[in-house]
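All protein chains but one are shown in place.
This part shows chain A:
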Amino acid sequence: MNAVSMEAGLLLAGILFLLGMISVMIRRNIIFMLISVEIMLNAAGLAFIVAGSRWVQPDGQIMFIFILTMAAAEVSVGLALILQIYHQLKTLNSDTANFMKG
């Protein structure tokens, strides 16, 4: 079952994390930002699983389940906020929601 090496797995996790991080920073649409955050979370989860299989321990998968749970909670709150923002501003552009500057 050691078809995938640890280095390749961690590299994939790192690339995914970076991609997610960059798209959080450059996207304006809040829904895309939320999705990018999900990608980052999953990248972290992937890293846990890779580490768990490297050490032949179940902890990595347990951590992934935690991350999954947390991500579900985060998405529900995040979507509720996005709905509110859309109601208020009639747009999903995060740059227009800058009332709290200064």
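By definition in this document, a residue touches a chain if its C-beta (ideal position, glycine included) is under 8 Å from a C-beta of that chain, and two chains touch if they have at least 3 such contacts; residues count from 1.
Note that contacts and distances are computed from a predicted model.
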item: Protein that the absent chain corresponds to, by UniProt name, given "NADH-quinone oxidoreductase subunit L", "Branched-chain amino acid ABC transporter", "Spermidine/putrescine import ATP-binding protein PotA" or "Superfamily II DNA or RNA helicase, SNF2 family"; value: "NADH-quinone oxidoreductase subunit L"
item: Sole residue of A:56, A:72 or A:100 that reaches the chain not shown, by the stated touch rule; value: A:100
item: Chain A, residues in touch with the chain not shown (by the definition above); value: 21, 24-28, 30, 33, 94-95, 97-102
